[in-house]
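Notes to accompany the following structure.
Missing here: one protein chain of the complex. Every other protein chain is in place.
After this line comes chain A, so read on.
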Amino acid sequence: MAAAATCSTGTRSTGSVVAAASRNSVTSFQRRGPRASGTDSGCSRLVSIAGTRPSVRNGQLLVSTGLPALDQLLGGGLAVGTVLLIEEDKYNIYSPLLFKYFLAEGIVTGHTLLVASAKEDPADILQELPAPLLDDNCKKECDEDIYNHKTESNIKMKIAWRYQLLPKMEARPVSSSRFGHYYDVSKRIPQELIEASKWHGFFLPEKISSTLNLEPCSLSHSYIKLLQFIQNIIYEEGFDGSNPQKKQKNILRIGIQNLGSPLWGDDICWTENCDSNHSLTKFLYMLRGLLRSSLSACIITVPTHLIQNKAIIARVTNLSDTVVGLESFIGSEKETNPLYKDYHGLIHIRQIPQLNNLIYDVSDVKDLAFKLKRKLFTIERLHLPPDLSDTVSRSSKQDLAESAKLLGPGCGMTARGKKHLDF
(Lines give C-alpha, C1' and ligand atoms only; values in the text may rest on other atoms or scores of the structure.)
Protein backbone atom coordinates (compact mmCIF):
# COMPACT_ATOMS: atom_id res chain seq x y z
CA MET A 1 0.00 0.00 0.00
CA ALA A 2 2.77 2.37 0.95
CA ALA A 3 4.64 1.44 -2.20
CA ALA A 4 1.61 2.24 -4.31
CA ALA A 5 1.19 5.61 -2.60
CA THR A 6 4.80 6.58 -3.24
CA CYS A 7 4.44 5.43 -6.82
CA SER A 8 1.47 7.66 -7.39
CA THR A 9 3.19 10.70 -5.93
CA GLY A 10 6.17 9.85 -8.09
CA THR A 11 4.08 9.94 -11.24
CA ARG A 12 2.42 13.16 -10.21
CA SER A 13 5.74 14.87 -9.69
CA THR A 14 7.06 13.66 -13.03
CA GLY A 15 3.84 14.85 -14.58
CA SER A 16 4.36 18.31 -13.15
CA VAL A 17 7.95 18.29 -14.33
CA VAL A 18 6.79 17.46 -17.81
CA ALA A 19 4.18 20.20 -17.63
CA ALA A 20 6.76 22.71 -16.50
CA ALA A 21 9.07 21.64 -19.27
CA SER A 22 6.39 22.04 -21.88
CA ARG A 23 5.48 25.45 -20.51
CA ASN A 24 9.04 26.68 -20.64
CA SER A 25 9.66 24.56 -23.71
CA VAL A 26 13.36 24.45 -23.04
CA THR A 27 13.65 20.91 -24.29
CA SER A 28 14.25 20.55 -27.97
CA PHE A 29 12.26 17.34 -28.20
CA GLN A 30 9.15 18.97 -29.53
CA ARG A 31 6.99 16.53 -31.35
CA ARG A 32 5.63 18.42 -34.23
CA GLY A 33 1.96 17.97 -34.93
CA PRO A 34 0.19 19.03 -38.11
CA ARG A 35 1.15 22.60 -38.57
CA ALA A 36 -2.38 23.90 -38.53
CA SER A 37 -3.18 22.57 -35.08
CA GLY A 38 -0.01 22.03 -33.12
CA THR A 39 -1.45 21.13 -29.73
CA ASP A 40 0.39 18.98 -27.28
CA SER A 41 -2.44 16.52 -26.87
CA GLY A 42 -2.45 15.84 -30.56
CA CYS A 43 1.29 15.29 -30.64
CA SER A 44 1.27 12.34 -28.32
CA ARG A 45 -1.07 10.48 -30.60
CA LEU A 46 1.04 11.05 -33.68
CA VAL A 47 3.86 8.83 -32.58
CA SER A 48 1.65 5.83 -33.04
CA ILE A 49 1.24 6.25 -36.79
CA ALA A 50 2.72 3.23 -38.52
CA GLY A 51 5.81 3.80 -40.57
CA THR A 52 6.86 7.03 -38.94
CA ARG A 53 9.30 7.93 -36.26
CA PRO A 54 10.32 11.20 -34.64
CA SER A 55 13.65 12.65 -35.60
CA VAL A 56 16.25 12.62 -32.87
CA ARG A 57 17.43 16.09 -33.73
CA ASN A 58 14.32 18.17 -33.58
CA GLY A 59 11.38 15.89 -32.95
CA GLN A 60 10.09 16.13 -36.50
CA LEU A 61 7.95 13.29 -37.66
CA LEU A 62 9.81 11.37 -40.36
CA VAL A 63 8.69 8.86 -42.95
CA SER A 64 10.95 6.54 -44.88
CA THR A 65 11.67 7.16 -48.55
CA GLY A 66 11.80 3.43 -49.20
CA LEU A 67 15.58 3.34 -49.45
CA PRO A 68 17.23 3.06 -46.03
CA ALA A 69 20.50 4.35 -47.50
CA LEU A 70 18.78 7.49 -48.73
CA ASP A 71 17.01 7.90 -45.40
CA GLN A 72 20.35 7.97 -43.67
CA LEU A 73 21.72 10.59 -46.04
CA LEU A 74 18.68 12.77 -45.52
CA GLY A 75 19.10 12.73 -41.78
CA GLY A 76 16.81 9.87 -40.80
CA GLY A 77 14.06 10.17 -43.37
CA LEU A 78 11.72 12.56 -45.06
CA ALA A 79 9.96 15.00 -42.76
CA VAL A 80 6.19 14.96 -42.85
CA GLY A 81 4.89 18.08 -44.54
CA THR A 82 7.82 18.49 -46.89
CA VAL A 83 8.55 17.93 -50.54
CA LEU A 84 11.28 15.66 -51.86
CA LEU A 85 12.37 16.82 -55.28
CA ILE A 86 14.20 14.33 -57.46
CA GLU A 87 16.06 15.89 -60.34
CA GLU A 88 15.70 13.31 -63.04
CA ASP A 89 18.65 11.70 -64.75
CA LYS A 90 19.06 12.24 -68.42
CA TYR A 91 17.06 9.35 -69.83
CA ASN A 92 14.70 8.97 -66.91
CA ILE A 93 15.85 5.46 -66.05
CA TYR A 94 16.64 5.67 -62.35
CA SER A 95 14.35 8.38 -61.06
CA PRO A 96 11.18 6.30 -61.60
CA LEU A 97 12.86 3.73 -59.39
CA LEU A 98 13.14 6.13 -56.48
CA PHE A 99 9.56 7.16 -57.15
CA LYS A 100 8.41 3.55 -56.95
CA TYR A 101 10.38 2.88 -53.79
CA PHE A 102 8.56 5.75 -52.12
CA LEU A 103 5.16 4.44 -53.14
CA ALA A 104 5.99 0.85 -52.25
CA GLU A 105 7.04 1.96 -48.79
CA GLY A 106 3.67 3.63 -48.45
CA ILE A 107 1.83 0.44 -49.33
CA VAL A 108 3.85 -1.69 -46.95
CA THR A 109 3.34 0.68 -44.02
CA GLY A 110 -0.32 1.18 -44.77
CA HIS A 111 -0.22 4.85 -45.74
CA THR A 112 -2.67 6.30 -48.23
CA LEU A 113 -1.21 6.99 -51.65
CA LEU A 114 -1.95 9.69 -54.18
CA VAL A 115 -0.24 9.07 -57.50
CA ALA A 116 -0.34 11.74 -60.21
CA SER A 117 1.10 11.28 -63.65
CA ALA A 118 0.58 12.69 -67.09
CA LYS A 119 2.29 9.81 -68.86
CA GLU A 120 1.21 6.55 -67.25
CA ASP A 121 -1.96 5.43 -65.63
CA PRO A 122 -1.46 5.36 -61.85
CA ALA A 123 -2.88 1.84 -61.74
CA ASP A 124 -0.09 0.68 -64.04
CA ILE A 125 2.51 2.47 -61.94
CA LEU A 126 1.27 0.63 -58.87
CA GLN A 127 1.49 -2.72 -60.63
CA GLU A 128 5.19 -2.16 -61.28
CA LEU A 129 6.20 -1.45 -57.70
CA PRO A 130 9.01 -3.59 -56.30
CA ALA A 131 8.18 -6.43 -53.96
CA PRO A 132 9.12 -6.00 -50.31
CA LEU A 133 11.81 -8.32 -49.04
CA LEU A 134 11.61 -10.58 -46.00
CA ASP A 135 7.93 -10.27 -45.44
CA ASP A 136 6.54 -12.92 -47.74
CA ASN A 137 9.38 -15.38 -47.40
CA CYS A 138 9.34 -15.07 -43.66
CA LYS A 139 5.64 -15.59 -43.49
CA LYS A 140 5.82 -19.10 -44.92
CA GLU A 141 8.74 -19.99 -42.69
CA CYS A 142 7.02 -18.60 -39.64
CA ASP A 143 3.93 -20.67 -40.19
CA GLU A 144 6.08 -23.77 -40.29
CA ASP A 145 7.98 -22.64 -37.20
CA ILE A 146 4.84 -22.14 -35.19
CA TYR A 147 3.70 -25.61 -36.12
CA ASN A 148 7.03 -27.04 -35.05
CA HIS A 149 7.06 -25.08 -31.83
CA LYS A 150 3.78 -26.56 -30.74
CA THR A 151 5.19 -30.07 -30.95
CA GLU A 152 8.44 -29.18 -29.22
CA SER A 153 7.03 -27.21 -26.32
CA ASN A 154 6.95 -30.21 -24.05
CA ILE A 155 10.63 -30.99 -24.40
CA LYS A 156 12.43 -29.80 -21.31
CA MET A 157 15.78 -28.16 -21.61
CA LYS A 158 18.49 -30.12 -19.82
CA ILE A 159 21.49 -27.87 -19.90
CA ALA A 160 20.26 -24.32 -20.41
CA TRP A 161 17.27 -24.85 -18.19
CA ARG A 162 17.14 -21.23 -17.12
CA TYR A 163 16.07 -20.30 -20.60
CA GLN A 164 12.98 -22.43 -20.22
CA LEU A 165 11.56 -19.82 -17.92
CA LEU A 166 11.89 -17.00 -20.42
CA PRO A 167 8.82 -16.20 -22.49
CA LYS A 168 8.86 -17.47 -26.03
CA MET A 169 9.98 -14.90 -28.58
CA GLU A 170 7.67 -13.88 -31.34
CA ALA A 171 9.35 -15.29 -34.43
CA ARG A 172 7.30 -13.43 -37.02
CA PRO A 173 8.76 -10.04 -37.88
CA VAL A 174 6.36 -7.21 -37.22
CA SER A 175 6.57 -5.80 -40.67
CA SER A 176 4.46 -2.71 -40.98
CA SER A 177 5.61 -0.92 -37.86
CA ARG A 178 9.23 -1.01 -38.89
CA PHE A 179 10.79 2.05 -40.43
CA GLY A 180 12.39 1.50 -43.79
CA HIS A 181 12.08 -1.74 -45.70
CA TYR A 182 14.11 -3.41 -48.37
CA TYR A 183 12.66 -4.21 -51.75
CA ASP A 184 13.43 -6.67 -54.50
CA VAL A 185 13.44 -4.76 -57.76
CA SER A 186 13.33 -7.85 -59.88
CA LYS A 187 9.93 -8.91 -58.55
CA ARG A 188 6.59 -7.19 -58.63
CA ILE A 189 4.64 -6.32 -55.54
CA PRO A 190 2.01 -8.97 -54.73
CA GLN A 191 -1.43 -8.09 -55.95
CA GLU A 192 -3.07 -8.53 -52.56
CA LEU A 193 -0.91 -5.81 -51.06
CA ILE A 194 -2.06 -3.34 -53.69
CA GLU A 195 -5.67 -4.29 -53.21
CA ALA A 196 -5.40 -3.95 -49.45
CA SER A 197 -3.98 -0.47 -49.74
CA LYS A 198 -5.85 2.76 -50.22
CA TRP A 199 -4.79 4.85 -53.15
CA HIS A 200 -6.03 7.67 -55.35
CA GLY A 201 -4.87 8.17 -58.88
CA PHE A 202 -4.70 11.33 -60.96
CA PHE A 203 -4.16 10.58 -64.61
CA LEU A 204 -4.01 13.86 -66.47
CA PRO A 205 -5.61 12.88 -69.81
CA GLU A 206 -8.69 11.66 -67.97
CA LYS A 207 -9.09 14.67 -65.74
CA ILE A 208 -8.37 17.44 -68.17
CA SER A 209 -11.18 16.62 -70.55
CA SER A 210 -13.75 18.61 -68.65
CA THR A 211 -13.68 22.31 -69.24
CA LEU A 212 -13.63 24.43 -66.19
CA ASN A 213 -14.62 27.97 -65.49
CA LEU A 214 -11.72 29.55 -63.74
CA GLU A 215 -10.46 33.03 -63.58
CA PRO A 216 -7.39 33.33 -65.74
CA CYS A 217 -4.45 32.67 -63.55
CA SER A 218 -0.83 32.19 -64.33
CA LEU A 219 -1.06 28.54 -63.30
CA SER A 220 -1.69 26.15 -66.15
CA HIS A 221 -4.96 24.26 -66.09
CA SER A 222 -3.45 20.89 -65.36
CA TYR A 223 -1.68 22.24 -62.31
CA ILE A 224 -4.89 23.84 -61.06
CA LYS A 225 -6.74 20.56 -61.47
CA LEU A 226 -4.01 18.65 -59.67
CA LEU A 227 -3.97 21.12 -56.79
CA GLN A 228 -7.72 20.90 -56.42
CA PHE A 229 -7.56 17.11 -56.50
CA ILE A 230 -4.90 17.01 -53.80
CA GLN A 231 -6.76 19.54 -51.70
CA ASN A 232 -9.98 17.54 -51.98
CA ILE A 233 -8.32 14.35 -50.84
CA ILE A 234 -6.61 16.08 -47.94
CA TYR A 235 -9.81 17.72 -46.84
CA GLU A 236 -12.17 14.80 -47.29
CA GLU A 237 -9.97 12.22 -45.65
CA GLY A 238 -9.03 14.48 -42.82
CA PHE A 239 -5.28 14.65 -43.29
CA ASP A 240 -5.32 18.27 -42.27
CA GLY A 241 -6.95 17.58 -38.96
CA SER A 242 -10.30 18.92 -40.07
CA ASN A 243 -12.11 15.76 -39.06
CA PRO A 244 -11.31 15.19 -35.40
CA GLN A 245 -13.57 12.14 -35.10
CA LYS A 246 -11.17 9.98 -37.05
CA LYS A 247 -9.42 7.77 -34.55
CA GLN A 248 -6.49 6.49 -36.50
CA LYS A 249 -4.32 9.15 -38.06
CA ASN A 250 -2.50 8.24 -41.21
CA ILE A 251 -0.01 9.77 -43.60
CA LEU A 252 -0.80 10.69 -47.18
CA ARG A 253 2.03 9.97 -49.57
CA ILE A 254 1.80 12.04 -52.74
CA GLY A 255 3.81 11.15 -55.80
CA ILE A 256 3.91 13.39 -58.87
CA GLN A 257 5.83 12.22 -61.85
CA ASN A 258 7.60 14.30 -64.48
CA LEU A 259 6.37 17.62 -63.19
CA GLY A 260 7.33 20.46 -65.48
CA SER A 261 7.49 18.29 -68.55
CA PRO A 262 5.52 19.34 -71.62
CA LEU A 263 2.91 16.68 -70.85
CA TRP A 264 1.69 18.82 -67.98
CA GLY A 265 1.13 21.72 -70.34
CA ASP A 266 4.22 23.55 -69.18
CA ASP A 267 6.59 24.97 -71.74
CA ILE A 268 9.60 25.67 -69.57
CA CYS A 269 11.35 22.70 -71.10
CA TRP A 270 11.44 23.95 -74.63
CA THR A 271 11.82 27.69 -74.51
CA GLU A 272 13.83 30.02 -72.37
CA ASN A 273 11.47 32.98 -72.17
CA CYS A 274 8.10 31.42 -71.95
CA ASP A 275 4.75 32.77 -71.02
CA SER A 276 4.10 30.40 -68.19
CA ASN A 277 7.36 31.19 -66.45
CA HIS A 278 5.79 31.10 -63.05
CA SER A 279 3.44 28.19 -63.46
CA LEU A 280 5.66 25.55 -61.95
CA THR A 281 6.98 27.72 -59.14
CA LYS A 282 3.50 28.87 -58.19
CA PHE A 283 2.34 25.26 -58.18
CA LEU A 284 5.21 24.29 -55.91
CA TYR A 285 4.39 27.12 -53.53
CA MET A 286 0.72 26.12 -53.30
CA LEU A 287 1.73 22.49 -52.85
CA ARG A 288 4.07 23.49 -50.04
CA GLY A 289 1.19 25.37 -48.41
CA LEU A 290 -1.04 22.31 -48.64
CA LEU A 291 1.61 19.98 -47.29
CA ARG A 292 2.65 22.14 -44.37
CA SER A 293 -0.86 22.06 -42.97
CA SER A 294 -1.49 18.35 -43.35
CA LEU A 295 0.02 14.99 -42.49
CA SER A 296 1.48 14.26 -45.86
CA ALA A 297 4.79 13.86 -47.63
CA CYS A 298 5.37 14.33 -51.31
CA ILE A 299 7.86 13.13 -53.89
CA ILE A 300 8.19 14.95 -57.19
CA THR A 301 10.39 14.12 -60.14
CA VAL A 302 11.29 17.04 -62.37
CA PRO A 303 13.32 16.87 -65.57
CA THR A 304 15.60 19.75 -64.59
CA HIS A 305 18.12 18.88 -67.26
CA LEU A 306 15.52 19.96 -69.81
CA ILE A 307 14.62 23.29 -68.25
CA GLN A 308 16.17 25.98 -70.39
CA ASN A 309 16.08 28.83 -67.94
CA LYS A 310 18.58 28.35 -65.14
CA ALA A 311 16.77 30.87 -62.98
CA ILE A 312 13.73 28.62 -62.85
CA ILE A 313 15.82 25.70 -61.66
CA ALA A 314 17.17 27.86 -58.83
CA ARG A 315 13.67 28.97 -57.88
CA VAL A 316 12.32 25.42 -57.99
CA THR A 317 15.15 24.30 -55.71
CA ASN A 318 14.44 27.11 -53.27
CA LEU A 319 10.77 26.21 -53.10
CA SER A 320 11.39 22.52 -52.39
CA ASP A 321 12.60 21.19 -49.10
CA THR A 322 14.79 18.22 -49.94
CA VAL A 323 16.46 18.10 -53.32
CA VAL A 324 18.25 15.00 -54.63
CA GLY A 325 19.82 15.01 -58.07
CA LEU A 326 20.55 11.93 -60.11
CA GLU A 327 23.22 11.91 -62.77
CA SER A 328 23.53 8.72 -64.71
CA PHE A 329 26.58 7.82 -66.72
CA ILE A 330 24.72 6.45 -69.71
CA GLY A 331 25.73 8.24 -72.85
CA SER A 332 28.25 10.52 -71.20
CA GLU A 333 32.00 10.29 -71.35
CA LYS A 334 32.01 9.24 -67.75
CA GLU A 335 30.77 5.82 -68.78
CA THR A 336 34.26 4.81 -69.90
CA ASN A 337 36.00 6.53 -67.02
CA PRO A 338 37.88 3.98 -64.91
CA LEU A 339 36.85 5.83 -61.79
CA TYR A 340 33.20 5.11 -62.34
CA LYS A 341 33.32 1.65 -63.77
CA ASP A 342 31.52 0.02 -60.88
CA TYR A 343 28.66 2.45 -60.70
CA HIS A 344 25.73 3.57 -62.77
CA GLY A 345 25.61 7.18 -61.79
CA LEU A 346 26.17 9.88 -59.22
CA ILE A 347 23.67 11.01 -56.67
CA HIS A 348 23.86 14.55 -55.34
CA ILE A 349 22.09 15.61 -52.17
CA ARG A 350 21.66 19.24 -53.08
CA GLN A 351 19.51 20.48 -50.24
CA ILE A 352 18.22 19.30 -46.90
CA PRO A 353 15.56 21.31 -45.08
CA GLN A 354 16.34 23.14 -41.91
CA LEU A 355 13.05 22.80 -40.11
CA ASN A 356 12.47 23.87 -36.52
CA ASN A 357 16.18 24.26 -36.14
CA LEU A 358 19.00 26.67 -36.76
CA ILE A 359 21.34 23.94 -37.93
CA TYR A 360 21.11 20.60 -39.56
CA ASP A 361 23.54 17.75 -39.58
CA VAL A 362 25.30 17.65 -42.86
CA SER A 363 26.91 14.36 -43.73
CA ASP A 364 30.58 14.60 -44.53
CA VAL A 365 30.24 12.41 -47.57
CA LYS A 366 29.65 14.52 -50.64
CA ASP A 367 30.64 12.09 -53.34
CA LEU A 368 27.99 9.48 -53.61
CA ALA A 369 27.37 7.09 -56.41
CA PHE A 370 24.54 4.68 -57.02
CA LYS A 371 24.40 1.28 -58.61
CA LEU A 372 21.39 -0.69 -59.69
CA LYS A 373 22.13 -4.31 -58.94
CA ARG A 374 19.79 -7.07 -59.99
CA LYS A 375 17.67 -6.82 -56.89
CA LEU A 376 18.71 -3.69 -55.10
CA PHE A 377 19.46 -0.03 -55.67
CA THR A 378 22.50 0.84 -53.61
CA ILE A 379 24.08 4.16 -52.78
CA GLU A 380 27.73 4.10 -51.92
CA ARG A 381 30.51 6.47 -51.21
CA LEU A 382 32.68 7.13 -54.20
CA HIS A 383 36.38 6.75 -53.74
CA LEU A 384 39.35 6.51 -56.02
CA PRO A 385 40.34 2.97 -56.89
CA PRO A 386 43.77 1.87 -55.69
CA ASP A 387 46.52 2.33 -58.18
CA LEU A 388 47.69 -1.21 -58.58
CA SER A 389 49.92 -0.86 -61.61
CA ASP A 390 53.48 -2.13 -61.20
CA THR A 391 55.11 0.61 -63.19
CA VAL A 392 54.34 4.22 -62.70
CA SER A 393 52.73 4.92 -66.04
CA ARG A 394 52.11 8.57 -66.62
CA SER A 395 49.06 8.20 -68.76
CA SER A 396 47.05 6.20 -66.22
CA LYS A 397 47.94 8.66 -63.48
CA GLN A 398 46.81 11.48 -65.71
CA ASP A 399 43.43 9.82 -66.23
CA LEU A 400 42.97 9.32 -62.55
CA ALA A 401 43.94 12.87 -61.78
CA GLU A 402 41.42 14.10 -64.32
CA SER A 403 38.76 11.92 -62.79
CA ALA A 404 39.68 13.11 -59.32
CA LYS A 405 38.82 16.62 -60.45
CA LEU A 406 35.36 15.36 -61.29
CA LEU A 407 34.80 14.40 -57.69
CA GLY A 408 32.55 16.85 -55.97
CA PRO A 409 34.58 19.78 -54.72
CA GLY A 410 33.51 18.92 -51.23
CA CYS A 411 30.70 21.38 -51.38
CA GLY A 412 27.40 20.89 -49.73
CA MET A 413 24.25 22.78 -49.19
CA THR A 414 25.75 25.00 -46.59
CA ALA A 415 28.34 26.54 -48.81
CA ARG A 416 29.34 26.24 -52.37
CA GLY A 417 32.54 27.86 -53.47
CA LYS A 418 33.48 29.32 -56.79
CA LYS A 419 36.33 26.91 -57.40
CA HIS A 420 37.76 24.01 -55.59
CA LEU A 421 41.30 23.58 -54.45
CA ASP A 422 43.28 20.51 -55.34
CA PHE A 423 45.40 19.15 -52.61
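One rule holds in what follows: contacts are C-beta pairs under 8 Å (C-beta built on N, C-alpha and C of every residue); 3 or more make two chains touch, one makes a residue touch a chain; residues count from 1.
As a convention for this text, contacts and distances are computed from a predicted model.
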item: From "Elongator complex protein 6", "Sorting nexin-30", "ATP synthase subunit a" or "Centromere protein P", the hidden chain's UniProt protein name; value: "Elongator complex protein 6"
item: Absent-chain contact - pick from A:S242, A:N337 or A:N356; value: A:N356
item: Sole contact to the chain not displayed, among A:S48, A:Q72, A:N318 or A:T378; value: A:N318
item: Missing-partner contacts on chain A, residue numbers; value: 25-26, 28, 30, 32, 35-36, 38, 58, 215-218, 227-228, 231, 277-278, 281-282, 285-286, 288-290, 292-293, 310-311, 313-315, 318-319, 354-359, 362, 364, 366, 409-421
